[in-house]
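With one protein chain held back, the other chains of the complex are shown just where they sit.
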Amino acid sequence: MLTAGEIAKICGGKLRGEAACKLDGLAPANSAGASQVAYVSDLSDKALFENSRAGCLIAPLSAENEKTSCPNVVYCENPLWAFTLVMRRVYDDTKPAIAPGVHPSAVIHPSAKIGGGASVGAFCVVEKGADIGEGSVIYPHCFIGENSRVGAGCLLYPNVVIRENCELGARVIIHSSSVIGADGFRYLRRGEKHEKIPQLGRVVIEDDVEIGALSAVDRAMLSETRVGAGTKIDNLVQIAHNVKIGRNCIVVSQAGVAGSCELGDGAVLGGQAGIADHVKIGSGAVVAAQTGVMANIPDGQVVFGSPSRPRGEAFRIEAVLSKLPEMYKFFRELRKKFPPAEK
Amino acid sequence: MLTAGEIAKICGGKLRGEAACKLDGLAPANSAGASQVAYVSDLSDKALFENSRAGCLIAPLSAENEKTSCPNVVYCENPLWAFTLVMRRVYDDTKPAIAPGVHPSAVIHPSAKIGGGASVGAFCVVEKGADIGEGSVIYPHCFIGENSRVGAGCLLYPNVVIRENCELGARVIIHSSSVIGADGFRYLRRGEKHEKIPQLGRVVIEDDVEIGALSAVDRAMLSETRVGAGTKIDNLVQIAHNVKIGRNCIVVSQAGVAGSCELGDGAVLGGQAGIADHVKIGSGAVVAAQTGVMANIPDGQVVFGSPSRPRGEAFRIEAVLSKLPEMYKFFRELRKKFPPAEK
Partner (left out) sequence: MLTAGEIAKICGGKLRGEAACKLDGLAPANSAGASQVAYVSDLSDKALFENSRAGCLIAPLSAENEKTSCPNVVYCENPLWAFTLVMRRVYDDTKPAIAPGVHPSAVIHPSAKIGGGASVGAFCVVEKGADIGEGSVIYPHCFIGENSRVGAGCLLYPNVVIRENCELGARVIIHSSSVIGADGFRYLRRGEKHEKIPQLGRVVIEDDVEIGALSAVDRAMLSETRVGAGTKIDNLVQIAHNVKIGRNCIVVSQAGVAGSCELGDGAVLGGQAGIADHVKIGSGAVVAAQTGVMANIPDGQVVFGSPSRPRGEAFRIEAVLSKLPEMYKFFRELRKKFPPAEK
């Protein structure tokens, strides 16, 4: 599907080999065959570079003077980035073709706007005053609520629900069965009963955000829950009401962010991490997997554990924990030797 | 949309200001403008009360003798409750209008019953013998299985699945993509294989329960999984088969309750908490976030940690953990001073 020469061009790399050689697939370097393209990030596994059977190998500049059995090598500054560019080209060539236009089965309110070149799939429901931006692809079974706006070039996979009055920027990707704008979880206790507090706010998802499958971003009580531009959220993540997530954050699968938290730009939440309500996570801070955060975290700090501690401290404790049974045994011996003073 | 006088009436509060003053929105006290209603719970932040720019402020009775720049103040016993009542009024006035009746695209089995005033949205499927109560709103893409009953005044958001033979009481709210009545997870090991044990029971959700988005309540093996009246369940929660949840419980996002557990009335499970199977959580007990419970918890106890301990004990351990590396260093010094006796 691509020649070695085309690959070099896509990568902006330097080809050593035969430009006309045809490749028809992509594979990991350790399993790629003679008709496939692969990449090696660096030379830490020199044998992999030397012996790869790939038809075309994308390799770092530092490999230029190294031997390899590969007939075609494209040398690039950043091989994974170069390979990503090739993958994007293959993705564009092979992804399911989605015709623009509204499927006849979709139920579109007369007041809704569907932008030019947009595609709205079978059984979609687009409610009153909703607006789908130009070139956006809405797969079957999606629901776009009243007055909600989907920006241009968005991609919503099957079963996505966008409740009323929410807003998605441009190029937002939302994977299947995620729910944007469900009510925040807030009640007022009156006697034994929990009285529902209406959730009148909305959700704003800024440009270039990607949200995985089966994740929830709840609407705010009064104002808005906001996910900043370029932030990437994995599957099964909970973002509660009134949360503000900064730009270019990473939130890994099954993490949960409770109400009114703030995440600074570039913050990272590991898988299954949990953030208690009203906590601020600084810019560039990293919350390790399964960590539970109950107090603010300064910019750039890496925290670990439940409840969380700065990583160094957490690791020092962790390293000593296995000595604890032995320490306790000795503690009991010493206890006999040095009994507590009489009261 | 409301006058200060109407707001005072809704709140049952006492207005100081101009009853005819018109307000057209709600906002937090620190950002509300001259046309908006806001509230302050108490006077802990006196400057907020004094300087709020809200057009109408709902405030506690204790603020009656305090100065404020707000032109209209409504004094109430419980400001958040008063504000909630105003929010409910605004919600009723502004929520998406849902016409009663069955959307022509919905597939309703001839034997199913749709109560008076109920609304069944586009592409819903209501199976044989199912029953939708009076005035209930079933948003598009919901599935109501054979012989399942939805009570009166329920609200099911898009993509909710109710499997066969389940029962929802009155005024139940279920958010998008939650699944009620999937099979419980039980197998019998025979050699290497896990043989599926059919799940023949059902799920009963009592009156006034609210269940968030993307949560699962599994059907029982033989009898029923039950969620008691007034209980509120957040997003992405797992309730396994044969669980009995009491009345007015709170289950926060991403918590999981394993098979055959019981939660007493008013119990609270924090976010990402997990309860092992067959465990009983007492009435009014509180399980903190990320806590893992492996044994019964008495009424009213607050537990913390994984595995869980009573809060006081857990916090005492937690407080000392950071001293552990220093203790270990000293332990090694003492070890040299007091070597273990010869065997």
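Points worth noting:
Residue numbering begins at 1 within each chain, and the chains themselves are lettered A and B in the order written.
FYI, contacts are C-beta pairs under 8 Å (C-beta built on N, C-alpha and C of every residue); 3 or more make two chains touch, one makes a residue touch a chain.
Owing to the predicted nature of the structure, the values given are computational and were not obtained by experimental measurement.
Shown as candidates are A:E6, A:D45, A:E134 or A:E210; the residue that touches the absent chain is A:E210. When you scan A:L26, A:V204, A:I245 or A:A258 for touch with the missing chain, the hit is A:L26.
Here the missing chain is touched by one residue of B:R163, B:R226 or B:K280, and it is B:R163. Chain B meets the missing chain through residues 105, 107, 123, 125, 127-128, 141, 143, 145-146, 159, 161, 163-164, 177, 179, 182-183, 185, 187-188, 190, 192-198, 200, 214-216, 218, 222-223, 236, 238, 240, 254, 256, 258, 272, 274, 276, 290, 292, 306-307, 309, 313, 316-317, 319-321, 323-324, 327, 330, 333-334, 337.
One chain of the complex is left out; on chain A, the residues touching it are 26-28, 31, 80-81, 84, 87-88, 90-91, 94-96, 103, 105, 121-123, 139-141, 157-159, 173, 175-177, 210, 212-214, 230, 232, 234-236, 247-248, 250, 252-254, 265-266, 271-272, 289-290, 306, 318, 321-322, 324-325, 327-328, 331, 334-335, 338, 340.
Here, only the chains that are shown with their structure count from here on.
For the pair chain A and chain B, the distance between C-alpha centroids works out to 26 Å.
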